[in-house]
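One protein chain is absent from this view; the other protein chains keep their places.
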Amino acid sequence: MRLTQPHIISVNDLTKKDVLNILQTAESFKEISERPIKKVPTLRGKTVVNCFFEDSTRTRLSFEIAEKRLSADTVNISKSGSAMQKGENLLDTMKNIEAMKPDIVVIRHSISGAPQMIADAIEAHVINAGDGMHEHPTQALLDLMTIREVKGRIQGLTVGIVGDILHSRVARSDMLLFRKMGIKVVVGGPKTLIPKGIEEFGVTVCKDIRDVIPSLDVLMLLRIQRERAEENLFPNLREYARHFGVNDETLKDARDDLTIMHPGPVNRGVEISPEVADGPRSVILNQVTNGVAVRMALLYLLIGDGTE
Amino acid sequence: MRLTQPHIISVNDLTKKDVLNILQTAESFKEISERPIKKVPTLRGKTVVNCFFEDSTRTRLSFEIAEKRLSADTVNISKSGSAMQKGENLLDTMKNIEAMKPDIVVIRHSISGAPQMIADAIEAHVINAGDGMHEHPTQALLDLMTIREVKGRIQGLTVGIVGDILHSRVARSDMLLFRKMGIKVVVGGPKTLIPKGIEEFGVTVCKDIRDVIPSLDVLMLLRIQRERAEENLFPNLREYARHFGVNDETLKDARDDLTIMHPGPVNRGVEISPEVADGPRSVILNQVTNGVAVRMALLYLLIGDGTE
Partner (left out) sequence: MRLTQPHIISVNDLTKKDVLNILQTAESFKEISERPIKKVPTLRGKTVVNCFFEDSTRTRLSFEIAEKRLSADTVNISKSGSAMQKGENLLDTMKNIEAMKPDIVVIRHSISGAPQMIADAIEAHVINAGDGMHEHPTQALLDLMTIREVKGRIQGLTVGIVGDILHSRVARSDMLLFRKMGIKVVVGGPKTLIPKGIEEFGVTVCKDIRDVIPSLDVLMLLRIQRERAEENLFPNLREYARHFGVNDETLKDARDDLTIMHPGPVNRGVEISPEVADGPRSVILNQVTNGVAVRMALLYLLIGDGTE
């Protein structure tokens, strides 16, 4: 079953049915990565161009591995070494790539809205691999897949998201997707890093994360960036860790089955203590494993011909 | 039918028959990129090393996509991260690569003559992907393919080339190839950027491009580089645009069927106005599409075994 949209730009473009279709497809693709021969011919002869105009290891690697396990031909471009350094505008760069007849273009860009602009301009399918402070829909989908895998259900769960909500495209895509799928979302973090009016997303803001921890099924911690302290949005990493970092002590009133998630890369000892990151509640690495499966599912649902 | 030369270094090495052979092969390969399964097994088990010692997006991507659609194994090296940064000389780097038994080496290098020097020293086939201010033969071939595609013929056409003729390897390869194939070539641009004695190439220099526009079948605009203004070769980009930039007004006396070409990346509003770049006369993106086909043809003619 195809998706209702030809592109994956924003969680908003996906129907609930699309989301369930993606999760189900990802669950079936996950098994491929466990086989001795981790490869199916599904996308043989398809061309995928990975355009990471912003640095990334895990997301680029995850897409590239997903593409290769589906037998697609993949080529990569990065910001350095590209014509954009010669002053070419993004749309011209992408129209040039389009002229080489790719089937899918995966884009990470520091400018919010860049993938949408490109999807409007080119014929190839576009997957947003993270755009500015806007969205990171494939991350939200892999987060949701991980939650369903651990909890056995989605509807009615309560998820806490703690950290720099203001600048995080992961938080934004997660909130949109979780709300769409009937998950209650509570956010926390330094006041300066919680966007005003965030309640319009249908989420609750908590003053102190400790107050809500007992009610959470899942606690998602976000990477805090040193740069934000330099912008005076919070005093420093040590202060952040003291007030918002999560360790065994913070979790003393949590449910036994509270699940800890983090989109990575992790700042150990800042937003999360090593014992929590590596502890039994953590599914941080499951998220990474599911990332490959979700990306395989999206590639397949966008351009696979239905015969695996 | 094999080419008369084992390498593609300069347009001068190609006979007229070679050129027609390449164009015909490229035209048949072009269709592969339009298929649902864009892949043929022609170069399975062949190794192509793409050595881009100078930055490039579109040319590297075009070669890499061409190689993968022919099922070759491809590896890339760039200047950064190479042993040349440790002081190894180019020939030693290339002899090392040769020792790994590649079938074809694609080279872009800032030094004119580097690909020839390498072709003389190693056993693998060498394709020049642009060397200094010398040549860019695959660009000239894709330009010629695009002209033949649009005009239905080659012989007897008149092509204008405007811009920094002095520093442009594209202009040089285009002039050599177009003249070889019976095309009349007129060049224009700031006097400081027209090489003295250029008439020896068999081309005509025009004082004002507007005088010759009515006689042109094709107008090829070249990217002007900001650096040249800093070298005082022309005052600044605004002045350049005023005198040599092409817009609808410049083209008011052009033939209805005048075709606009540009090797990219385009400086919108400098050598070409957006309405011309994106207008009905422009085949700029067709050039890019044909680039993949021409490179597939060259790879095939150099090492394919005649069985597609």
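Each chain gets a letter, A and B, in the order it is written, and its residues are counted from 1.
We take it that a residue touches a chain if its C-beta (ideal position, glycine included) is under 8 Å from a C-beta of that chain, and two chains touch if they have at least 3 such contacts.
These numbers come from a predicted model, not from an experiment.
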Which listed residue, B:1, B:37 or B:100, touches the chain dropped from view?
B:100
Of A:2, A:38 or A:191, which residue touches the hidden chain?
A:38
Which of these, A:20, A:65, A:133 or A:205, touches the one chain of the complex that we don't see?
A:65
Residue, one of A:91, A:133, A:150 or A:288, that touches the chain absent here
A:288
When the complex is taken as a whole, what residues of chain B touch the one chain not shown?
44-47, 49, 73, 75, 77, 80-89, 92-93, 95-103, 305
Touch rule applied to chain A and the missing chain gives residues 33-39, 52, 55-58, 60-62, 64-65, 68-69, 78, 80, 223, 226, 264-268, 285-286, 288-289, 291-292
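Methods note: only the chains that are shown with their structure count from here on.
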Per the C-alpha means, the centres of chain A and chain B lie apart by a whole-Å value of 40
